[in-house]
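Worksheet for the structure shown next.
All protein chains of the complex are present and in place, except for one that has been dropped.
Letters A and B name the chains as they come in the text, with residue numbers starting at 1 for each one.
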Amino acid sequence: MEEKKTVLSVKNLSVSFTQYERWIKRTTLLAVKDVSLTVREGELVAVVGSSGSGKSLLAHGVLGILPYNAAWSGEISYYGEKLTEKRMGQLRGKEIVLVPQSVSYLDPLMKAGAQIRNGKRDQGSMGESLKTLKRYGLDETVEKLYPFELSGGMTRRILISTAVMEKPKLVIADEPTPGLHLEAAKRVLSHFREMADEGAGVLLITHDLELALEVADRIVVFYAGTSVEEASASDFRDERLLRHPYSKALYMAMPDHGFCAAPGAQPYIKDRPSGCPYAPRCERREAKCLEKVDYVSLAGGMVRCVKAEEG
Amino acid sequence: MRLEANSISFQYDNGNKQILNNLNMYMDSGERLGLIAPSGFGKTTCCKILAGYEKPDNGEVLLDGRPLSSYKGYCPVQMIWQHPENSVNPRLKLKEVLKEGDGVEDRVIDGLGIEPEWLNRYPSEVSGGELQRFCIARALGGGTKFLLADEISTMLDLITQSQIWNFLISEVERREIGLLVVSHSQGLLERVCTRKLDLREQ
């Protein structure tokens, strides 16, 4: 089998914010710490973490649209080419597209059709946009609607249509499913699966592990602003195949797998302990868990745990 | 005690389509009712009406045979919202959030895993999961007879979700509170609920 090209490679990405506290104290908040991942052609990689774990910042970092008080370090490359912020700007919206989280990304005063075509009016784009809509189960009447007239599921499909019009090579979807019922959410995710099957790389950012497992090839588990494990989706069939204690705990907490809750709470990013962020909650914690823990390859995935190799 | 909705209809002012049409439902103390419906079917609206945040255009909500609006002071029907960050005042410390509730017991605070050091922080200084625990604790004051949970664990990780639900199940059983659960997760509803209601079949 021929080796698939790597579309996106992120190495040791960290994102920090400077902010002020209590009037004058300036602090730096390390929101995303040492994250690495790769997305290959035809692959759907899901980044799964709860709200506030910094996963959206990862997407914004790759697109070069972090807020002005944020700074990032590490390496982001696209087809082997290191990305600078300028280059991100050139690729953004053309080869790399974002399917944003909320409805508010649509221009409320512009009809859906025009938004999909990005303002173009020539015959070719007209036909193209109609074809795209048809593909997602919408018809030409939708083109004439304003965003407020669309339902949640329709809006998501419009946002997707807008993204695929440019035939992107890398699609980043930031929380595309909240507010949708199960069937609609599954249908939206299946569209991302199709994009991947047609050869694009897809990075799906979501809080919903159960949904992600249905479509993704690989899962990156986010915890308190850092990645603790990268596993293939099939590893989530069995607890023993998982590498990190947090992923195992996630597995056990699924309603279908016992609904057992490990104690403790995911910390606010500022309280994240050095070393393994899960260490304070981990049953198998040791002194060395509190020091720097590297993100290493293991059994076809990645893990940030000193005891992972012992199984 | 019984919370019931009698032929409720509701439509938002902005002229959009009818959200609820002649809905009849009830729930009893100690019951855990799961509400199922596709998006756009007004699950959140239904919760808002049952908790008295919105007035139905037609029909009425009765608690123990009396209209809900006739209860003054602490409302015995409390709702927990999906986004905790909108549910607390960003300029008040979290201990103030707990004080807002109707004498929240230490047992509830401990049971939800709220740590004392979080109390002196502002809402922007804790994670979403931590904040949602405060919102749940606040809604579990002494006067609460019915609790409406609108997708309260959607944005949290699965461990936090199961912690919260395991606690809520034991707490509502202990106090004979009626619990309405809105969630898109079939598995969660299977685990938590004693009865299910599909809005489409109404």
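Throughout what follows, a residue touches a chain if its C-beta (ideal position, glycine included) is under 8 Å from a C-beta of that chain, and two chains touch if they have at least 3 such contacts.
In the analysis below, contacts and distances are computed from a predicted model.
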Field: Chain not displayed: protein name in its UniProt record ("Rubredoxin", "Na(+)-translocating NADH-quinone reductase subunit D", "Peptide ABC transporter permease" or "Heme exporter protein B")
entry: "Peptide ABC transporter permease"
Field: Contacting the left-out chain in the complete assembly, out of B:45, B:78, B:127 or B:153
entry: B:78
Statement: Filtering A:18, A:118, A:190 or A:234 for touch with the omitted chain leaves A:18
Query: In terms of residues, what is the contact footprint of the unshown chain on chain B?
result: 51-53, 73-75, 78-79, 81, 86-92, 96, 100-102, 138, 141, 143
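Rule of thumb we're sticking to: only the chains that are shown with their structure count from here on.
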Field: Residues of chain A that touch chain B when the two form their complex
entry: 49-53, 151-153, 178-185, 207-210, 223-224, 246, 249-250, 253-256, 259-270
- line: So, in the complex, the side of chain B touching chain A is made of residues 37-40, 113, 115, 125-130, 133, 154-163, 165-166, 184-188, 190-191
